[in-house]
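What you see is the complex with one protein chain gone and the rest in place.
Then we have subunit A:
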Amino acid sequence: MSTVTFRVFRGDRNGGELKDYTIEVQEGMVVLDAIHQIQAEQAPDLACRWNCKAGKCGSCGAEVNGKPTLMCMTRLDTLDTSKPVTVRPMKTFPVIRDLATDVKWNYEANKKIKPFTPAPNTDWIMFQEDVDRVQEFRKCIECFLCQNVCHVLREHDEKTGFIGPRLLVRTASLEMHPLDVENRLDMLKNEGGIGYCNITKCCTEVCPEHIHITDNAIIPLKERVVDEYYDPILGFFRRLFGSKKQTQAPSSGQAADD
């Protein structure tokens, strides 16, 4: 048993401060345990969001020693506890209180993505090789750590023209779906702002589900956008023979579940 100091952000969207709490820690503890112990022993009003303590609900995202991570999956023995351990809320979203942030923007931005649209009278037979790629994307637990770390949102606050890596992953899961006939390339290029992404891969580095966000979702989508808008030779042939891709599929106009 040893003592560790945690430097925890206390405050709200108007500002706040880092407060030091020193607690006794046990072997096998994770940062979320430490936060709960601080709540129990020293600061009952310390706000944090959590649910499963198993890295599956995606609620407990925070920044531990400057690194975006799930508090419930960050063991203390992976940190240097000889110095105070800093715990801050996710920087990209407005703080509600202490470690809890308001991630509502993600659900608003999600509405830009047209829902799953099968062709009329679809034959619902799919083969495993058709859905392998999409299944990787379905592992997402919506922790929004990738949105938090993405410099386009974090540093440049581009929340109007860019949907962020999580929603690019969701778009990829629809665009690559073997039974979907909708075309989301125009959205990706324009209001989705895929061109803002400079594939610097921070989203992939922080994803707790180890989804290959850039290699398997964003870059393949960028290549599809190139097919449609930036490849002069393909464009020439498309004008000659007409686009294979459907540009206007029937849409319910609302962001339904994929």
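The rule is simple: contacts are C-beta pairs under 8 Å (C-beta built on N, C-alpha and C of every residue); 3 or more make two chains touch, one makes a residue touch a chain; residues count from 1.
Basically, contacts and distances are computed from a predicted model.
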**Message:** So one subunit is absent here. Using its UniProt record, which name fits best from "Succinate dehydrogenase", "Electron transfer flavoprotein subunit beta", "Recombination protein RecR" or "2-oxoglutarate ferredoxin oxidoreductase alpha subunit"?
**Reply:** "Succinate dehydrogenase"
**Request:** Among A:G28, A:G66 or A:P120, choose the residue that contacts the chain missing from this document, as touch is defined above.
**Result:** A:G66
**Item:** Touching residues (missing chain, whole complex) on subunit A
**Value:** 7, 9, 11, 15-21, 42, 63, 65-68, 80, 83, 86, 88, 91, 127, 129-130, 132, 149, 151-152, 154-156, 158, 175-178, 180, 193, 195-202, 205-206, 212, 214-215, 219-220, 222-227, 230-231
